[in-house]
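A single protein chain has been omitted; all remaining protein chains appear in their positions.
A and B label the chains in the order they appear, each numbered from 1.
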Amino acid sequence: MATKNIVTAVVNGNETTMMVDNRMSLLDALRESAGLTGAKEGCLSGDCGACSVIVNGKLVDSCLVMAREVEGATIETVEGMARGAALHPLQQQFLDKAALQCGICTPGFLVAAKALLEKNPDPSDEEIRYWLAGNLCRCTGYDKILQAVKGAAAEMRTSK
Amino acid sequence: MEQQVTDQSKNYKVIGSRPVRHDGEDKVTGRAQYGADVSFRDQLWGAVLRSPHAHAKIKSIDTSAALAMPGVKAIITGADMPKLDDKTTRSVEGIENQRYMVERVMAGDKALFKGHPIAAVAATDRFLAEEAANAIKVEYEVLPAVINPVDALKPDAPLVLGEISSVTLGEKSRKETNLVSQTRFEQGNVDEAFSTAEIIVEREFDTKTVHQGYIEPHNATALYRSDGQVTIWTSTQGGFPNREGTAAILQVPLSKVKVVPMEIGGGFGGKIPVYLEPVAAVLSRATGHPVKLIMSRADEFQSSGPASSTHIKVKVGAKKDGTLVAADSQLVYEGGCYPNVYAATGAMCIYSPYKLENARVDAFDVLTNTPKVAAYRAPSAPQAMFAMESCLDEIAQQLEMDPLEFRLMNAVDEGDRRVDGMKFPRIGFKETLQAAMNSDHYKSAPPSGPCQGRGTSVGFWFNAGMSSSATVAMNLDGTASVVTGSVDIGGQRASLAMIAAEVLGLRADEVRPSVADTDSVGHTDVTGGSRTTYATGTAVHKAAEAVKAELFKRAAKLWDVPVEEVVFDDGAFHHKGASKGDDIKPMTTRQLGQKLARTGGPVSASASVNANRGVGAGFGVHIADVEVDPETGKTTILRYTAVQDVGTAIHPSYVEGQIQGGVVQGIGWALNEEYVHDDQGRMVNTGFLDYRMPTMYDVPNIETIIVEVPNPGHPFGVRGVGETPIVPPLGTIHNAIARATGVRLRSLPMSPPKVVKALQEQGVAAQLVAAST
Partner (left out) sequence: MKPLEFSAPSSLDEAIKAIAGGGGEVGILAGGTDLIIQMRSGRRRVGQMVDIKKIPELNVLSYDGSKGLRLGAAVACDTLGAYAPAKQHYPALVEGAELIGSTQIQSRASVGGNVCNGSPAADTICALIALEATCVVQGPDGKREIPAKDFMTGPGQTALKPGELLVEFQVPPPAANSSSGYLRFIPRNEMDIAVVSAAAAITLDAGKQTCTAAHIVLGAAAPTPLLVEAAGKALVGTSLDAAALEAAAEASRAAAKPITDMRGTVEYRKHMAGVLTKRAIAMALQRAKGG
């Protein structure tokens, strides 16, 4: 019987305690132990980005982070993007610009785009496409995702 | 930039607008529940052991070591599955042999493809389930395998299903073979017509197996109760077909099975068959707990149904003035290890855009040691039309005609007959061609640098009708709800709400759409075939009209006037007639809706439709500018425009999105996606690293031009949208590369090594490199 360990991290601003098997990835821990199913399992090999979260300020594939690594870390997931009832500009833009169809890749894209805009508030089309190359979408052809990220970037620049 | 779509003269209030989808907030906040997000306190995790061999006899399965592991609660193999007779039955994907249906989800005495399920485990945690599955000892006798359908037709090919004899042109053959069926469509006198041709192009093509590539893997959680009732939570393109497929395998009545379709993370046809549901259900029956199964990405690639590899021969004849006179094609499709229905659909589409009174096409479904193929967005049409469009482009080039003018000259119209016999009703192919010719892209000069070129191609899908049910109900405050059984793959529920809203005079956000489980609404066929907005929309329309008819009666009752004197205009009910004066205040739907209780009670209506008549076909025309690096063989797409007739765009943003998504799938299919097998027939690139789908950095913006030639068979003129877009990109990019380099790559994908090789073999590599530097 594999033993479980306690991992405590700050997830979306809340101190969160998770019971984890050492083999679990951060993705497993978020989904199974913390009840945060926003990050999705698409490939478990770091090729699709559906599991993207931000750990200590860096964008990562949570399927390739071991749960035991995040003791004491600060983690941001899609569930933490809205401010109370107010959606993050990226979330609103994705809705307004129809930048999702089935929606499975959407949490990953939102977190990845958020990380981009925090680093570069005025990215070019090329920079957006390059940064998000690690997030696969099979439904949209990426076009409206690009428009939504640009729209959110513009909105966030003017509201500062 | 948003294109102004939708015929303004129709004065639609809701249709053609772009409201935020009703399920959107849950999807952008991570709240939406997909199949893998379902969790039960007492659930067990399942794991499937799959064959490592492409073809093998299963000599023995020893589960003792695995069963002995603490926490392992049950292990099943083919011996634990229901024994079904060797007879055919109707299923969601046509007529199937019952025994094959079961063996497809859990092997019988043979493994027929690498990835074929051999056994399944239920255990207390996911890691343990996998460890236990790996501890099951299976003795195989490896048999020779055949992967390529052309090889499978050779007389000495290994037989995939020993007992299959083929149906060739209506006659059953006595000899065992891998050829399941030959379907022929023919009209006129082809051989005679070829003798009148002044130019003939005859070519051979091949394409590789590709996968739908949905980002969410298959998943299912099943609870099989001791009283025989089964509930399944799953990622599926249709709760009802899923229920039927699962119940048929479990041999239980449909009334004992409830399927709850969770939000689905992509399907494209690949989530029509059942894979995990029956296995999860049998494990649940064995353990008394819900059992959850998720496919790994490797399982997806090696075990779920892909789109056929093909070998295609096309012969086309034309006059020097460009008139097409004859065509004859043979389409050989990889079928996978069991008979399937998809070879014929390529034959239905290949010539469909063109007036060809003398044409013949033969489609062959061939068994191979690969998973039984599944639908992938316009199944079998992309491969066939790629081949045809390449030949047509060659003819246009030889005749020095503008490729779109050439197609316009030969374009089908209302009343023309397809080679499979169907007559076209009102269609919009000519309008689509004209819109493409008038586009900014096409009017701009083609790129003129070395190794740059412009290509065009055409696509078609007949679109499906099939059956749908819907319930529309008025709420006590005058808002409404729409319940359908159509799984929402790409935003359809918003469109269905918009249709009801348009009929009822409500805003889109005043109508609440929901996707129901199989307990809650009447039978509805799959979300697929580009049928949902069309067919389910028709059911919604019918139900909404029935509700509205009742609302008229209620207004009449409230006003104490004959019902003929109630009219509906500009979103409100008015009195117009002689029986009372002119001073009756109009009521909006909202206002009337609040008075239903006292005028006779709640108002709701259901409708079930079989929407096969009245389906509207969809034509697409695409334009691409490309640049090829002659040293590396890599193709960059500089600009891409997709033009498509959608009938009426209910929600233009989702129509554009469907088109853009199909285009990018087609780009991947054309340039890089393929199944790679080793010399033992085993797929080796079973992950997203080496099965190369386009990333955001690989494609440009996809411009879309929506053409609206309303389909007279639908109350709002809707034509199916979703499938046509994947068809043209293969030919468009192939033709663009041909124009850029002078070389036609008749083998997909047109990956860099193949491009370099072709340029070298054609003797143009050196001069193209010199021109580029």
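Following the convention adopted for this analysis, contacts are C-beta pairs under 8 Å (C-beta built on N, C-alpha and C of every residue); 3 or more make two chains touch, one makes a residue touch a chain.
Keep in mind that this is a model prediction, so the values were computed, not measured.
A.B. asks: Which is it among B:I147, B:A298, B:M388 or B:A738 that touches the chain not included here?
C.D. replies: For the chain that is not drawn, the touching residue is B:A298.
A.B. asks: Thinking of the whole complex, not just what is shown, which of A:L59, A:L87 or A:L117 touches the missing chain?
C.D. replies: Within the whole complex, the residue contacting the unshown chain is A:L59.
A.B. asks: Of the listed residues A:G42, A:G80, A:P107 or A:G134, which contacts the missing chain in the full complex?
C.D. replies: Answering carefully, the residue with contact to the hidden chain is A:G134.
A.B. asks: If the hidden chain were put back, which residues of subunit A would touch it?
C.D. replies: Those residues of subunit A that touch the unshown chain are 2, 5, 21-23, 25, 44-47, 49, 52, 55, 58-61, 63-66, 68-69, 112, 115-116, 130-135.
A.B. asks: For subunit B, which positions touch the chain that isn't shown here?
C.D. replies: Residues 127, 130-131, 134, 298, 631-632, 634, 671-672, 676, 684-685, 689-690, 692, 694-695, 697-698, 751-753, 756-757 of subunit B touch the chain absent from view.
Please note the rule applied: only the chains that are shown with their structure count from here on.
A.B. asks: Compute the distance, rounded to whole Å, between the mean C-alpha positions of subunit A and subunit B.
C.D. replies: So the centre of subunit A lies 29 Å away from the centre of subunit B.
A.B. asks: Which residues of subunit B touch subunit A once you look at their complex with the stated criterion?
C.D. replies: 18, 20-21, 23-25, 27-34, 36-37, 39, 70-71, 125, 127-128, 212-217, 263-268, 294, 296-297, 489-491, 651, 653-654, 656-665, 687-689, 693, 695-699, 701-702
A.B. asks: Show me the residue ranges of subunit A that touch subunit B in the complex, using the header's touch definition.
C.D. replies: Per the stated touch rule, the residues are 1-2, 21, 23, 31-32, 36-45, 47-48, 50, 77-79, 81-82, 87, 91, 94-98, 100-107, 110, 125, 128-130, 132-146.
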